[in-house]
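A single protein chain has been removed from this complex, and every other one stays in its place.
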């Protein structure tokens, strides 16, 4: 397999099959890299051209730099892993001045995952993204679902009113396409999707990680310093797929599916359930080439199914 | 390893190490078989004496026989499986007249998992259990958490008020030890535990399955006839353990840990997190001897840790 | 729960106590583009087994001799989580061996195809109810009707019928010649084989039921295994002709020994569901609705 090395446009000509527009984010293909699993793209760019991605969601970015949690921060589980990174990131200014200009040159759509401790901080990050050159930021992914920070995570993602409020504030602060990233740690994820839709979201992405734990039986204490962490990887895929199915059936904005996607057929399941695009996260740790492989396998599947475009698959598994 | 073949009492003498009392249910050891994963014990009894179990939770039992869902009812996932059995069962009369007398002779504590479509039905099943000979039923496990039925499952398990109400009604209807089996498909499982504690539960058991889905990409539709199903097995263990940790830290009634337990060390994790006993479910499908193996491995671990009793491990992983 | 009561004659199916055994892979060979034969030494299970019964096969070899950390017996891991149900194809109770013939249908069977001689596979079995005991009706015609991966269990079935004094005739169908997995074993077990292929690449062109229709007489006995559509056609044909039919029904399974209720087969009388794993997989045709609702 030859990895493309032109800009997305180059591929669009060759394979319009894969091109998608998600909530106003135009992508060469529906396979994105998930936030926190691809850094700011530099490491992966050493392996393959980032333009092979539909979009890259950068690590959760805050107004000021965040330290993150002490270690251990990761632990493996059956077909999955727990992480409690705690949103370590160098802040939005670093992104704007250092990483974004470089990313733009790589020719991939950049989606900025934003985090904050307060509604004002979220809005401020979104506003700061307005300082980027036009077109540099393809979209904003509002992360109200990190289970690993005391403030700025589930406090917004598990409260319908707060979710709507922060969405509305960020909507005010930016005219960029706005995705809201939902938490699976709620009773009724469709209600959250509906709430943020009403508050002005252009799309939703889900799932973020499921809150989980492991205990070291020899040391007799939780393995992660943070005690709990977020479960990701194939283990969480059935839950993610069910939530995408529920949400896609209840809102009219596009849905980006995330959770345990490691193969093209995994991606196909999410498209059939109603996702317009998918994100590959944990699979990257196992195989840095995973997003490119997923894209190629998805393309092969679409062709085998005789589908004329990825859009044709979206929701095609629904009754 | 020789499997004991006397009544629990015989073992209690030999290994008081493992004996536990959970919410008034006296067990030879803290390893139970989970509801729906051991039927009514007859099939497993062909492999090993049921008296090796701490307790056996029978299949969810309703007032009248329930048909269950059409197939396919099961599908494998990464390190887990989905089921949508739909609580097929022959009803409480069948249990009382056919299975319970036989079970009592096996010398294991019998916990009856009860289900209903309405609060009245739940209460009626509990009341009928009063017709059993004294001591035949060791306890009731009130299942308000089956994700696979329209009525009588999450309708109670995902609504704080309804959960309390059905608990109170069943409490009224029986004087047997009462466990309430909680759903993981909620935002705040500890709130449910607190609500049922206030309503009269003697203990809680958790987790029931996580709602999930798989799609057949060739057929382009969900694999399960019921569309969604419940995720069980090792994949869900980190979520289960985290919920047990949360609940054990917030109620004063005992907690029975369930979810992905397949080894003695898995069981140890749940005990350290605060569970007084554990249930083995899906692991039985992979290895019918799993509960006995888990018990023996747990015993070996307790000895290696120099613990004088299983009770000593309960909560010992908490700060 | 017990097996359903007989409705139309004595229930001659057999059940066995099941055991767990780490069977030794004696040989594995590829029989067609997508199917394999696996010969196993299973001295505990083989003597207990009857034709029509199946095994739950763990698709990854047992991890023996690993320097495992204490208390972590599950080194092989839990992916795939569940064993795979496979019918017994040939059976040598005295020699303590048996074989399965299987199609690579997905990941589990693909992993199984990588098992090498000398490795050990964990089996649970023999499971389920067998075909009915063939003895005591030497002159009664017995048709073994198999389609695709329903053919393999008819091999030991043929041998059993022969041993019981019967003269079974096999009608084995597939899309093409390459799909006649296990047909050679059926013939070797003593049943004359008429192959029937949809593309005519082996035997006669058509469907097994086309040929069965010509051969079947009232009072005949039919043992059949194959895809749901074929079983349904056999069922109709036998009902119309007044023949006694026994169908081996496959369903997605979790446990394979009766505790999960995953393998539901609808009762034909509308009275709910039976379990393919313990109430079958061989059912009297009249007792069940073989068409799986969804796939």
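Lettered A, B and C in written order, each chain numbered from 1.
The rule we apply is simple: a residue touches a chain if its C-beta (ideal position, glycine included) is under 8 Å from a C-beta of that chain, and two chains touch if they have at least 3 such contacts.
From a predicted model like this one, the values you see are computed outputs, not experimental measurements.
Participant: Tell me the shown chains the invisible chain touches, ordered by label.
Facilitator: Result for the missing chain's touching partners among shown chains: A, B, C.
Participant: For a quick check of understanding: of A:22, A:55 or A:79, which residue touches the chain that isn't displayed?
Facilitator: Within the whole complex, the residue contacting the unshown chain is A:79.
Participant: Give the residue, chosen from A:39, A:200 or A:315, that touches the chain omitted from the document.
Facilitator: A:39
Participant: Touching the absent chain: which residues on chain C qualify?
Facilitator: The list for chain C reads 30, 34, 63, 65-69, 72, 75, 77-80, 104-107, 110-111, 113-114.
Participant: Could you list which residues of chain A touch the chain missing from the display?
Facilitator: So the residues of chain A touching the unseen chain are 36-39, 42-44, 46-47, 59, 65, 67-81, 83, 85, 88, 90, 216, 219, 221, 223, 225, 233-234, 262-265, 282, 284-289, 293, 297, 300-301, 304.
Participant: Determine and list the chain B residues touching the chain excluded from the picture.
Facilitator: Touching the chain left out of view, chain B contributes residues 78-79.
What we mean here is this: only the chains that are shown with their structure count from here on.
Participant: Which pair wins on C-beta contacts, B-C or A-C?
Facilitator: Counting C-beta pairs in contact for B-C and A-C gives the edge to B-C.
Participant: Taking each chain's centre as the mean of its CA atoms, which one is farthest from the centre of chain C?
Facilitator: Relative to chain C, the chain with the farthest C-alpha centre is A.
Participant: Nearest whole angstrom, what separates the Cα centre of chain A from the Cα centre of chain B?
Facilitator: 35
Participant: How many angstrom lie between the centres of chain B and chain C, each centre taken as the mean Cα position?
Facilitator: Centres of chain B and chain C (C-alpha means) sit 34 Å apart.
Participant: At least two other chains touched by the same residue of chain C: list those residues.
Facilitator: As it turns out, chain C has residues touching two or more other chains at 77-79.
Participant: Of all the residues in chain B, which ones touch at least 2 other chains?
Facilitator: 77-80, 221, 233-234, 265, 301
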